[in-house]
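With one protein chain withheld, the remaining protein chains of the complex are depicted in position.
As written, the chains take the letters A, B and C, and residue 1 is the first residue of each chain.
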Amino acid sequence: MGTDGPVRYGMVGGGQGAFIGAVHRIAARMDGQFILVAGALSSNAERALVSAAELGIDKSRTYASFQQMALAEAAHKEGIEAVVIVTPNHMHFPVAKAFLNAGIHVICDKPLTSNLQDALALEALVETSGKLFVLTHNYTGYPLIRQAQEMVQAGKLGDIRQVHVEYVQDWMAEPVEQDASNKQAIWRADPEKSGKGGCIADIGTHAYDLLRFVTGLKTQSLAADLSINVEGRLLDDNANILLRFEGGAKGILWASQVAVGNENNLVLRVYGAAGGLEWRQENPNQMWFTPLNQPKQLLTRAGAGASVAANRVSRTPGGHPEGYLEGFANLYVEAAELIRHERQGTIGTAPPSLLPTIKDGVEGMRFIEACVISHQNNAAWEALEAN
Amino acid sequence: MGTDGPVRYGMVGGGQGAFIGAVHRIAARMDGQFILVAGALSSNAERALVSAAELGIDKSRTYASFQQMALAEAAHKEGIEAVVIVTPNHMHFPVAKAFLNAGIHVICDKPLTSNLQDALALEALVETSGKLFVLTHNYTGYPLIRQAQEMVQAGKLGDIRQVHVEYVQDWMAEPVEQDASNKQAIWRADPEKSGKGGCIADIGTHAYDLLRFVTGLKTQSLAADLSINVEGRLLDDNANILLRFEGGAKGILWASQVAVGNENNLVLRVYGAAGGLEWRQENPNQMWFTPLNQPKQLLTRAGAGASVAANRVSRTPGGHPEGYLEGFANLYVEAAELIRHERQGTIGTAPPSLLPTIKDGVEGMRFIEACVISHQNNAAWEALEAN
Amino acid sequence: MGTDGPVRYGMVGGGQGAFIGAVHRIAARMDGQFILVAGALSSNAERALVSAAELGIDKSRTYASFQQMALAEAAHKEGIEAVVIVTPNHMHFPVAKAFLNAGIHVICDKPLTSNLQDALALEALVETSGKLFVLTHNYTGYPLIRQAQEMVQAGKLGDIRQVHVEYVQDWMAEPVEQDASNKQAIWRADPEKSGKGGCIADIGTHAYDLLRFVTGLKTQSLAADLSINVEGRLLDDNANILLRFEGGAKGILWASQVAVGNENNLVLRVYGAAGGLEWRQENPNQMWFTPLNQPKQLLTRAGAGASVAANRVSRTPGGHPEGYLEGFANLYVEAAELIRHERQGTIGTAPPSLLPTIKDGVEGMRFIEACVISHQNNAAWEALEAN
Partner (left out) sequence: MGTDGPVRYGMVGGGQGAFIGAVHRIAARMDGQFILVAGALSSNAERALVSAAELGIDKSRTYASFQQMALAEAAHKEGIEAVVIVTPNHMHFPVAKAFLNAGIHVICDKPLTSNLQDALALEALVETSGKLFVLTHNYTGYPLIRQAQEMVQAGKLGDIRQVHVEYVQDWMAEPVEQDASNKQAIWRADPEKSGKGGCIADIGTHAYDLLRFVTGLKTQSLAADLSINVEGRLLDDNANILLRFEGGAKGILWASQVAVGNENNLVLRVYGAAGGLEWRQENPNQMWFTPLNQPKQLLTRAGAGASVAANRVSRTPGGHPEGYLEGFANLYVEAAELIRHERQGTIGTAPPSLLPTIKDGVEGMRFIEACVISHQNNAAWEALEAN
């Protein structure tokens, strides 16, 4: 295989019945830059085998445990170059550790870990390992989100004054975690697996990362009022959060899993002295931009108002909608570029990457931690240590 | 004039250059239930005269001061039955007092007064006067807002869990109050005239009243983070507020005058255990209703899903949009009904009214007061005394 | 009454149970420029009396027939200056004739008459009478429609290439005219009262007038495929029409009363070499404008992109939605201006009027006639004689 060939990867987690594993696989496959060659797809040995077979993974590279997989692949002549971690949160750290120690790059689902301590340990490990670590805050891969960031940086909005971000769903409006077949819900509602945060960890971190990505603002402190709306639930399913940023900007972050009528309603609105931007994930191919005292403009991905940054990660002409999987796949394309640079020893010449890093992951964990502490203190302001 | 004839009214404030005075006059006129026969339209004597002439008010009933007007009209054989107060906030109390003391019903723009003390004094006065007092929280007059209330009361949403209300504008994104010709901005930005609240008083109270009207929730406490985004401005132009209600529901209220790209973006979203409702003032003829686990429905004013309460205050068939003035006029129609009942001595038989009252006005002032105190305490929770 | 006072008017038709009569009355009343003082509100004597009493019309000016009313009012010292005709179509001509002959201005609902012959006779009569004749194609009163016309005239769209207009409803999807209580439906479905056109007359003429108003295009010919979708119905309830204009532009006009899910979906889309415009009546406060090779802009009534023509007929600031009644009322405001000019003998100095005239009414009747003939000829092209 030449230095240009696709990246060989393995997956931990993501067996039958998992949602996000399949998403990662499609995203990795879409642009032909990755091939799946190994897996420890389930902690259930039976399921791990069956799932791997379905995916065409060779039996010799189907593993019963991630530890075994890390060792074997590190030793394999054509071993995996990257591992994709799509387990419940509490397993992100041990799995990442095993593969980093084995000298294998890591692509990891969010949130980074199930607690801040693990996150900090992982951060240290990544730094000493010299390996790549990509956290799949996939919404940052949307073309118009790239453009939004570019517009803020170019000063099109002026000084940011107010940010309003919400990530609102309704799939946990009922006690779905009590349904034994609902794997998705069960681990997310379980503090052992999810960590201290429920809604704030699962989707709040996405919203928080998105606002950071686009605005570049540094959070000074937050005040979080968390709720549990369904009897018997152990983790928050709604979070109402006030934000204060360095430099004086302020914000609101609302995350909910119980707002009936919302499927995956992630909305970002950014207002500065010179303009405003509004974007909704459920129709990600359009974004509103209002320059001060001018009519609102509808910017479309790949349309007349699309920027360099947006076009760089677009596949189809304007009006042919791209969606969630394409945005996700953009992270994989960029990860493949970095991995090939590593492969070729040219990483020093790689252009600046927009991929979410271990640092973004730690920031997300600080966010969760601060939310939980603030909430315990009756939603008092809690500082976020600078990252 | 028979007991059925239109209500004779006078206006205080609302001379040339005022926006809201003209709105009240159209709203009063639209259904033919009021006639304007007297006025003290401006504290500027010249402007008062010219404005009255333009409106066809007889010179003999054009007054240089509201005090004079109250006395003269009370003594007039065909004197006004109601006064409409559309002055800056600080004048609401003295004007209302003068007319209540003169035995004249009061229709008053919001917020009730410029401070809580005046509000409480006015409340006492209204109670002893036996006169009607209508506060024009006009958004409660929209047909679909009436339906929303009805649906909540009928349990269509189940127990309310989360309320998100926002009233977002951009007209003060620049220091418009420094433009000497901008009457609207000047008094609103002046604590002497507006009171302690800027944005929270001018539009925050509307948003707060709307959520109370629809949900019937009683606020327990709030945490308000107010901002001034324009240099030299004295009052808040953005408010990020967390709400807690009796019974455990929570909410977010966001009011802004600096969110570029928003004209008059009042949005109410209510989520309960059994369903969700979403409504936007800028297209008030439609409302989204999602029953739990069912597709979202688009309810339209006067359409197949319109309720009794909505149809009662509709004028045109579905698809013929009604707007801000029609919603406003609905309050006038209902005020006229009450005033005719008073005229005929049958007020005891009047059906329950949905009109905002002095109590709603006091609640609005408590809201402003609580926001200011919370803000002074670094957005700490501030209880709202039960009203 | 000074020369500036409101216009005294009477109404023919529009008694209890009628929809459009009430609309005209609100529109006439909204801006205080008209007072209703006389009426022959129903051909049913009982209903005429009761309706007039409800509206506060003096008994002495409540008439059993329009002929009687025309004569009496012409003789009255303070007789009506204008009559508003809101009868079924077949009565427009005789009523208009009676009042024009009595020297009284006419404001008439559309379509002009129930056949082209009457229309041409009426046109001649209006010309010799020297009286004003206003046809209430009310959609031309919307601020953004005024702006659309202005933009086309200013060349913002370049040469027009394609026009797509549709007026789509669903209220006649079932045989509602067989319900004896449905007055609206009964006469509209009756060729004796409505004329040869059903859907094309009732709403098709609105759509056709709107496209003419905005684009100024002159129709060369049309091909109309009419349908009756409900058994037993006598007039078309759906019309699919191709249009060709002088100069080479083309168009499609679709009118329907049976498209389930459409309330009053009047949409105008105009495309030229330099730009495109899109407007929907159900949210009339916004209009899309796309300059060639630039992002789409959202123009709002009274917003940053609102033009002189739009602002001239706006009452409220941007974001406070205006609706159907305000658009309708704009025609009344302009009619009142003209009538006062007539009153004062200054009509020669009046600025050019945008009000729909008798000529627009005749053009509408030619449109209906051409549709019917084309349809009888298997949708062959039928020329429209220049008007």
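By definition in this document, contacts are C-beta pairs under 8 Å (C-beta built on N, C-alpha and C of every residue); 3 or more make two chains touch, one makes a residue touch a chain.
Computed from a prediction, not measured in an experiment: that's the story for all the values here.
J.: Where the complex has a chain not shown, which of B:117, B:153, B:178 or B:294 is the residue touching it?
T.: B:294
J.: Where the complex has a chain not shown, which of C:42, C:184 or C:262 is the residue touching it?
T.: Touches the omitted chain: C:262.
J.: Identify the residue among B:32, B:56, B:303 or B:317 that touches the chain left out of the display.
T.: B:303
J.: Across the whole complex, list the residues on chain B that are touched by the chain not included here.
T.: Touch set of chain B with respect to the missing chain: 288-289, 293-300, 303-305.
J.: What does the interface between chain A and the hidden chain look like in terms of residue numbers?
T.: Touching the chain left out of view, chain A contributes residues 5, 19, 22-23, 25-26, 29-32, 56, 169, 171, 262-265, 281-285, 300, 303, 315-326.
J.: In the full complex, which residues of chain C touch the absent chain?
T.: The missing chain touches chain C at positions 157, 161-162, 164, 166, 170, 173-174, 223, 225, 227, 229, 238, 240, 242, 244, 248, 250-252, 254, 256, 258-262, 269, 271-276, 278, 288-292, 296, 378-381.
As a working rule, only the chains that are shown with their structure count from here on.
J.: Per-chain Cα mean versus the mean over all protein Cα atoms: which chain has them closest together?
T.: Smallest offset from the overall C-alpha mean is found for B.
J.: Between chain A and chain B, what's the gap in Å when you average each chain's C-alpha atoms?
T.: Going by mean C-alpha positions, chain A sits 44 Å from chain B.
J.: Could you list which residues of chain C touch at least two other chains?
T.: 300, 303
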